[in-house]
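Mind looking over this structure? Questions follow.
Excluded from the complex is one protein chain; the other protein chains are retained at their positions.
Take a look at chain A:
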């Protein structure tokens, strides 16, 4: 970025959008439009193209323009700028963590109750639906999948370490996070190699999603600094770090993808949506993996929603797509093809789902394992700063993991950083 204009380019672009939006007439109610085509923004890595292809196979007369904008965050950012003044898509996929910010401003989205979403909402998990419902009752998103949690492990490496390898016995190794850490110590002692990819995402992000209240209480007040459940998850993670079982490789880094096929760690906490990433990062390790239950009981990390912006040109076409493709039956088919977990409990007993055996993961019944993980969930309130608070906690723990942070002050550092970041 070496430009001769002085003010930073990104801000200029933003300001330009804002200025343009200030001049454009505020047409809040999109309507009519072309019922035969719509524009769809998704993030990459979740294979929405598959769903679109299925839809177009049944409706050859329709047209769908799918754009994979980028990562989940990039997609939410693009949507934000589009809402602020650009051309919005007719349909957009929003990740669960990005949802609270949009739910706070429901006027930017079509209230899907008008299209009949209130009749459908009973089909979906209550707490998932709750997170897409604004204070005034507007429903701005229909959930496409949830991120039930489990632990994925390498059977060959477990065998080499003298640990059991079948998924029932492995699940019994770690009913709690403390037991998980103990197992990790045994593995490290036997092999001399790290056990888990990293503690901040594989321990903290899982444990902190198994609470009854997270960073907000049920009334929406901030309690991140006083909630003992959050502190406990944080301390458990510090304990895992002290035990020296972590490979210290951040999830999502290039090194993570490089370490996976090499067996540089034996265990990853993997929500349902991560299975496909593991499969693609290490195709040669097929059959060497298996799936065990998560320590500490049920929990959820991630999941996504489909929403229709208020200024959409062709909202009818977009809604028809949601209605058809997010029906329980279609979500089941999507799971069987791609692997992300349905949000519709009606299909959780379906023999097709429970009978699904994934050969890459040694024939693990992923449908059964992951649905069990989400059925036991105690839902908690998500607020506008949930994502920011989470990443500040994560950063403080990563700092300890990388050897620069002091575990004794890590909690205070994290709380201070959060105060600076969100101003309260």
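Brief remarks follow.
The rule we apply is simple: a residue touches a chain if its C-beta (ideal position, glycine included) is under 8 Å from a C-beta of that chain, and two chains touch if they have at least 3 such contacts; residues count from 1.
One rule holds in what follows: contacts and distances are computed from a predicted model.
Going by its UniProt record, the hidden chain of the complex is named "Cellobiose transport system permease protein" among "ABC-2 type transporter", "Cellobiose transport system permease protein", "K+/H+ antiporter subunit F" or "Redox-active disulfide protein 2". If you put the hidden chain back, the residue from A:81, A:165, A:327 or A:354 that touches it is A:81. Across A:286, A:329 or A:402, the residue that sits in touch with the chain not pictured is A:402.
Residues of chain A in contact with the chain left out of this view: 1-19, 73, 77, 80-81, 83-84, 101-102, 104-105, 108, 249-255, 258-259, 264, 388, 391, 395-396, 398-399, 402-405, 420-421, 423.
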